[in-house]
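In this view, the complex is presented without one of its protein chains, the others remaining in place.
Order of writing sets the labels: A and B. Residues in every chain begin at 1.
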Amino acid sequence: MQVSPAPVLEIRGLEKRYPTGDLAIKGVDLDLAPGAVLGLIGPSGAGKSTLIRCINRLVEPTAGAIRLAGTDIGALSGGALRRERRQIGMIFQEFALVERLTVMENVLSGRLGTVGFWASWFRRFPGEDIAAAYRLLDRVGLAGMENKRADALSGGQRQRVGIARALIQHPRLLLVDEPTASLDPKTSRQIMRLLLELCREHGLAAIVNIHDVVLATEFLPRIVGLRAGEVVFDGPAGDVSTDVLTSIYGDEDWTAITRRMQQAAQDDEHLDEAKLVAIAA
Amino acid sequence: MTQALAATAYPTQWKKPPFIESAAWRVALWLGAVLYLVLALGSLEVNWARLVEGLERGGRFVAAFVQPDFTSRWNDILAGFSESLTMTITSTALGIALSIPVAVGAARNLAPTPVYLACRGFIAVSRTLNEIIVAIFLVALFGFGPFAGFLTLTFATIGFMAKLLAEDIEEADAAPLEALRATGAGFLQRLDFAVFPQVMPRFIGLSLYRLDINFRESAVIGIVGAGGIGATLNTAMDRYEYDTAAAVILIIIAIVMAAEYLSGMLRARIQ
Partner (left out) sequence: MSNETVAVWRKRAPRAELAVFAAWVLALAFTSWAFQVMTQDTIWAFVTDAPKQAADIGGRMLPPAWSYIHELWWPLWETLNIATLGTLLGIVLATPVAFLAARNTTPSRIFVRPIALFVIAASRSINSLIWALLLVAILGPGVLAGIIAIALRSIGFIGKLLYESIEEIDATQVEAIAATGASRAQVMAWGVAPQVMPTLAGISVFRWDINIRESTVLGLVGAGGIGLKLEAALGVLAWPKVTMLLIAILATVVVSEWITAAVRKRLI
């Protein structure tokens, strides 16, 4: 029997109550092993976005504990919190690039935590950061685009910049908030595939918050279903059945969706092979 | 594949592309800016002895703001504000009323060319001439006091409101106008039914804004003799009564802030 390694992320009894009194997250427990990738699904308003924002404290949780590699993030403030945030990369739904800055600046902004204010003001980053940025841009398929302004890019290209920005932080954990919600279906698949490849390459743990069930079960090995701030399902993607979907989203005829999920699972094996051939060529 | 990527040597230097692409222009603009600043700052004659003396006066002024004197000249202050406020109300009302025909005349889609040019010319003159300069002349013509100030602000209000209203009318949806013309409606009927409903909400908002401007201006034109609180302030400064001047300024700030708050509430209600 394999001994499971210490989780990179532990969430215990997490709760978030907004000042309005709405309870967005109700006692969530979650463990994430190093290198594990998890898909967070659930209806709009289930608290997916709130949950991942609690992890890097863009949203302040009201109760519970979050430990990143043993460090209790909830107890940190000021500089210590910023140091911990550097270890968590985040990828956003609307890309959240600084639109008027160049691609290179957007990628380098992932290193802001490691350089002083004036160095960053005059865009003086260490040589290794710049080399890393060039390498990542190359890796995500944006070689030669470093001087373009972010607002001149297409949606898929922007998300690639967003991914590079998160990876240049050398994070332990990647938080991915609806990476494909603003993209067309084809680009969505490309981005999901790229994300998973990169997680594998860097041995990165990731939480991918995603509303597209078919896409989620196709790409993500482990699925967590959130409903009204509570975890109602946690298991391998293959176990997501009609019943599970009903428990997450409520009553609806899910047979069409589950059929497409099975179909996609088969297709993807072929696609992966085709892609490997293409890359090797 | 990853090994191949790692083997590539990536640059360790990167420079943000400059905002102005042409190097010649960039250098010229920088040099021009530096040259201007050197010349401008160089021609600044600062009398340091006077300045040091001024610091002490500045201190007294700050002290006056901490302890403003509302009481000893209260009657003057009251008279000044009463003139300023009445001047503001009357000039805004008359200015707005007169700005409507001027705006209709200055709207290209409604007015014949000669009328259009005349109205546009009037607006241009009214907007280009500084209120203070207009006030100087009107004081020379109509004598000292708030009546000259009233005329100054009315004149400025017409130009301001008519320009913005004319632009609104020109941008208004043409379809209702066409529809009414097709029904055989007269000119005034067309205005009433097709134009005014479209521009009214913003016009009311602008009127409130102009009321605010007119009050602030009414505090200034008194300096050149057109009545109002500006005259009181000028007198206080002439007499070196800084504490009274401070009181006047604080009341002006309070009224402007209150007016802004009220007009904000009113505008929120209208929209």
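The rule is simple: a residue touches a chain if its C-beta (ideal position, glycine included) is under 8 Å from a C-beta of that chain, and two chains touch if they have at least 3 such contacts.
Note that the coordinates shown come from a computational prediction; the quantities given were computed from them, not determined experimentally.
K.L.:
Check the options B:Leu141, B:Ala182 or B:Ala268 and report the residue that touches the missing chain.
P.N.:
The single option touching the absent chain is B:Leu141.
K.L.:
From the list A:Arg86, A:Lys148, A:Arg193 or A:Arg222, which touches the chain that is not on show?
P.N.:
A:Arg86
K.L.:
Which listed residue (B:Met87, B:Ile123 or B:Ala247) would be found touching the missing chain in the intact complex?
P.N.:
B:Met87
K.L.:
Pick from A:Pro43, A:Gly113 or A:Gly155: which residue touches the chain that isn't shown?
P.N.:
That would be A:Gly113, which touches the missing chain.
K.L.:
Provide the residue numbers of chain A that touch the chain removed from this figure.
P.N.:
Here the touching residues of chain A are 56, 58, 82-88, 90, 92, 94, 96-101, 105, 109-113, 117, 120-121, 162, 165, 169.
K.L.:
Considering the whole complex rather than only what is displayed, give the residues of chain B touching the chain that is not shown.
P.N.:
36, 40-41, 43-47, 50-51, 53-54, 57-58, 61, 82-83, 85-87, 89-90, 93, 128-130, 132-133, 136-137, 140-143, 145-147, 150, 216-217, 219-220, 223-224, 230, 233-234, 237, 240, 242, 245, 249, 252-253, 256-257, 260
By our rule, only the chains that are shown with their structure count from here on.
K.L.:
Averaged over CA atoms, how far is the centre of chain A from the centre of chain B? Could you give it in whole Å?
P.N.:
Those two chain centres are 50 Å apart.
K.L.:
In the complex, go through chain A and note every residue touching chain B.
P.N.:
On the chain A side, the touching residues are 102, 104-105, 108, 123, 125, 127-128, 130-135, 138-139, 146-147, 201, 279-280.
K.L.:
In their shared complex, at which residues does chain B touch chain A?
P.N.:
Chain B residues touching chain A: 1-2, 5-6, 8, 10-17.
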